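Only a single protein chain was left out; the remaining protein chains are all shown in position.
Right, subunit A next:
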Amino acid sequence: MMVSFFDQFASPSYLGIPNIAVAIALPWVLYPTPPARWINNRLITIQGWFINRFTNQLMLPLNVGGHKWALLLASLMIFLITINMLGLLPYTFTPTTQLSLNMGFAVPLWLATVIIGMRNQPTIALGHLLPEGTPIPLIPVLIIIETISLLIRPLALGVRLTANLTAGHLLIQLIATAVFVLLPMMPTVAILTAAVLFLLTLLEVAVAMIQAYVFVLLLSLYLQENV
């Protein structure tokens, strides 16, 4: 049986217990609830600082109606960034490489923003389908294009996160395999490849954080249009 590079993305399970269950529950353990103290320990302080700063940044462009989403967007961001970063540890499984999980996040949240817009301010929501200053002959075509663009948003959100993480993991595995294969034959080339691997790992750390942020940022933008 041909073993392929994509075997790492098969959802693993042990004795019938799916690893993904532990991998998804792990972020909850890593962020303890701050006790009701004036000054907390270092980890809780850092955690609180990061969450507050991020939520402040995210809520800046939103009006008061959008602030209702603060808890959801902040917790989603923490969840995604933790899962992505944990996936870079050896032997761990990254749930966000599964398209099902990412679509499970993207579709309901996007749909919620659209329904909120259509329900509360239908004229404005539909008005987004036609940018200002469009030449008149282009109007029908542009409305169709904007509608397609609207409908493709959840797909783009989910697939973007999946593809970025999957591609990163795959690249790391490919280059690491190359290092191992080259080591006995051409050590110098193997060392150069190992340097590339190191840089790639740094890139993957950045990508893990950025992709989580982009996911949540785009959701907040969609919300901003509609709320």
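What we mean here is this: a contact is a pair of C-beta atoms (placed from the backbone, for glycine too) under 8 Å apart; a residue touches a chain by one contact, two chains touch by 3 or more; residues count from 1.
Note that in this section contacts and distances are computed from a predicted model.
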item	value
Protein that the absent chain corresponds to, by UniProt name, given "RNA polymerase II-associated protein 3", "Malate dehydrogenase", "ATP synthase membrane subunit f" or "Bardet-Biedl syndrome 10 protein"	"ATP synthase membrane subunit f"
Chain not shown, touching residues in subunit A	3-5, 7-8, 10, 12, 14, 19, 22, 26, 29-30, 32, 41-44, 86-93, 168-169, 172-173, 175-177, 179-181, 197, 201, 204
